[in-house]
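The structure appears below as structure tokens.
Only one protein chain is missing; all other protein chains are in place.
A and B label the chains in the order they appear, each numbered from 1.
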Amino acid sequence: MAPLLQLENVSVKYGAIEALREVSFSVEEGSITCLIGANGAGKSTTVNAIAGLVPTASGRILFQGEDITKLPASRRIAMGISIALEGRKIFGDQTVIDNLMLGAYTRSKNLSKLRREAEEMLARFPLIADRGQQLAGTLSGGQQQALAIARALMSRPKLLLLDEPSLGLAPILIQEIYQIIQDLADQGTTILLVEQFAAYAFMVSQNACVLEHGQLTLAGPVAEVRDDPRLARAYLGK
Amino acid sequence: MAKAVRRYLPFLLVALALMLLPWLGLNPFYTHLGINLGIYVILAISMDLLVGFSGQTSLGHAAFYALGAYASGLLAVRLGFPVWLSIPCAAVIGAVITGLLGMPLMRVSGFYLAMLTIAFDLLTMTLIDQWPALTGGVNGLYNIPSPTMGNFLMFGARLSHRGYYYVVWILAALAFIFQRRFVNSWVGRALVAIEGSPLAASAMGINVARYRWMTFVLSGTLAAIAGSLFGHNVGYLNSEAFHGVSNMVLAMALVGGLRYPAGPFIGALIFVLVPQWLNQWGLGDKQGLVYGLILLLSLVVLPKGLASFISKRPQLLRLDPADVPADGVENLERVVSYQHGEDEPPVLKLEKVSIHFGGNVALQDVDLEVRPGETHALIGPNGAGKTTLINIISGIYTPTSGETYFNGERTTGLPPHVLTQRGMVRTFQNLQIFPGLTVLENVMIGAHPTFRHAALTSVLPLKALNEEEREAMAAAREVLAFLGLSEYENTIATELPYGTQKMVELARAIVAKPKLLLLDEPAAGLHKEELDRFEEGIRKLQQRGLTILIIEHHLDLVLRLADRVTVLNYGKRIFLGSPDEARADEQVKEVYIGGAAATA
Partner (left out) sequence: MLLLFLILGITWGGIYALVGLGFNTTFWTLRILNFAQGEYLMAAVLLSIGFNRWVNLPWPIAIVLALAVTAALGLVLERVAIRPVLQHDPRSHSWVVTTLGAGIVLQNLAVLLFGTSEYPFPKLMEGVVQLLDARVEKQLLAVFAITVVLVVLFDIFVNRTLMGKAIKAVAFDRMAAEAQGINSRGIVMLSMILMALLAGIAGLLIAPMVSAHPYMGTLMTVKGFSAAVLGGLGSPVGAIVGGLVVGIAEQLVGGYINPGLKDAIGLIFLFVILIARPQGLFGKKVAERV
């Protein structure tokens, strides 16, 4: 069976900067794959390109065997790709429920139906379960991250892209967020996880890809990547 | 000599033609057109100064024009001022009023100014109509001394239109020389820098608010002078005469071509001729429509204006780089050379600095000390608060609590341009190269703090100014040579590859002769060779005794370059020590890979 997601020689440019150079890897259905590497290595660029938020300069992106390279973000979301962005990017001037309803924008415009679904979604996230009417900007960092993940799930994705869910969170909160990710994995959600803290990512992932200066330098099952000496070098240099 | 002739010849020829025009035996009508042309040229120069150089848009220049016209007219009619006095008085009144109106510019810019000027225009016209006791109201103001009325006396001599033509053109020539000298200097470069990036300009030591305000006042004053000339030309004023003038002035500047010396002349010529043509074609009533279409389309269709077809890109340099040799490249002594004594205070010191955003504590009780001559690295994972800290150090944010000291003096809460003038110079994480300028011009903007004269003196032929300019240019060329960038001196900086632009930014920072150089992720986005070139440049600067604080994600690079390392995590300092100690430290490792917390 073809993998759920497949990248073939994908390159991305921001003006004069080549952020991603000929990156190829794939994500199997039902698995968690992590994308790790130092800051600025191109991890976020990769998932943003998959979600259709940044254009690819060359290469192909296949989802369920279908070429989605040229499709707009809204089509990709409708097909089943969802992303929780780096830095959480919740809509701070709207309530938690509103944020969740916007996550289902491509599925429905019916507010009462969406509100019901949003409340059901909230119930799955103890961190924010009783915060429905609060302005999202007033949530703590961990709560905002939980909201970002919940919002991404509102579109009922087949593939969930999680970009730096631990960013700026205290260790205790990172544990909680990773519990959520583990639960999602146990329910069979396919996840591509971007993480700069490799050790966290390894706890939940089956496969790992390492990016360095916009290039894929290492990929394979977590057990192999973890012990590869090239991993430490990717972070701390020689 | 030959070069000077080539440079000034076109202007001399134009000046000669203008001088001869009234004597060519043409229909006197051409003298009238010539007078209008001169007045329009002053208006266009005034608008070009504002829009072209400081990037601010006035949609109400008619108000300043009318102010000048009425001020001079009223002084002459009601108080019997002679015109040689009433016209300068009108200029002063124009300056005072635009000075007051421009006060909000200290706080805001851009479209606010545009709307404020529209409102002021409407208000001025209403006042003219509603205050007949002063202005004559809708009936107008009569008997202004003018050649048309035959009562225009200049120092006792009665001037005809032909004589008035020379009065107008002498003032137009002075306005032209004033504007060109003003902008072909560190002032013009500062204005263009503000237009390109106010934030970076402020980091170059430029007082953004004051420069904006000053330009606005100068522009308004020039418009007022043009207005007084207009009033004395026609001899009769009412508000009707200023209808549509605001739009015309803006259109003139845009069509002629912003920043080009020839721009105001071309723009003015077209707008003297357009009404004639429209009348010839029986389209006299379509004038407003034409102005509107020009404003709507010219920025899209012809963004550089007509002057771009006949002249080269206008330079912002007073001297020819070829005349300013870049000597002393080997030792860079002119720019960077520091001897540090034992008992010097720390260059930078932060004491228990905290900052809150809303309810979030971004930094908590951070201490930091940068010693003279050292390279200090500030590292930590994303979101640790590094950029926030550098923004506090450079004065963009004021800490919620705690103190900052620079060279032993307390600097908490001082704005960026003051810190830069005292010797703290930074580069930016997101490239802040000034668009549309050459590499040399960009780097010379970095030398802004080395110019010590008041901005308005730039128009004077002072020897000391040329010396400053020569010194800054020599320093800029020297630094460019030092970093291996000489070949790009005359290239538009934003057209260079990213890595080269980063190096230009470094050069621009060094040329300010920093006591402390702040580098905010200088290596982000650089590829291998560029990284090597960058590292080599920094090493040379270290050898010259430059003090550096560097934030960088390429840990291998910073740990090689730094003497000491501070590690931030969650807004707190968790480590201070040598690079070797940092590499061995378990806590630092954990911060980067998330080891202990995850495996625990």
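Quick note on the criterion: a contact is a pair of C-beta atoms (placed from the backbone, for glycine too) under 8 Å apart; a residue touches a chain by one contact, two chains touch by 3 or more.
Please read all numbers here as calculations on a predicted model, not as lab measurements.
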Among the chains presented, those that the missing one touches: A, B
Contact residue for the chain not shown (choose from A:Ala49, A:Ile68 or A:Leu114): A:Leu114
Which residue of B:Ile170, B:Leu273 or B:Leu289 touches the chain not shown here: B:Leu289
Full-complex contact with the absent chain, from B:Ala17, B:Ile177, B:Leu273 or B:Leu297: B:Leu297
Positions on subunit A where the hidden chain makes contact: 51, 53, 72-74, 77-78, 83, 85, 89-94, 98, 101-103, 105-106, 109, 111, 114, 151, 155
Absent-chain interface as seen on subunit B, which is shown: 55, 57, 59, 101, 103-104, 106-108, 110-112, 114-116, 118-120, 122-123, 126, 130-131, 199, 247, 250, 254, 285-286, 288-289, 291-297, 299-300, 303, 387, 391, 396-397, 428-430, 435
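Operating definition for what follows: only the chains that are shown with their structure count from here on.
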Between subunit B and subunit A, distance of the C-alpha-averaged centres to the nearest whole Å: 43
Complex interface listing, subunit B residues touching subunit A: 358-360, 381-383, 497-498, 501, 524-525, 527-528, 553-557, 559, 570, 583, 589, 592-595, 597-599
Subunit B contact footprint on subunit A (complex, rising order): 15-19, 38-40, 137-138, 141, 164, 166-168, 170-171, 174-175, 196-200, 202-203, 213, 232, 235-238
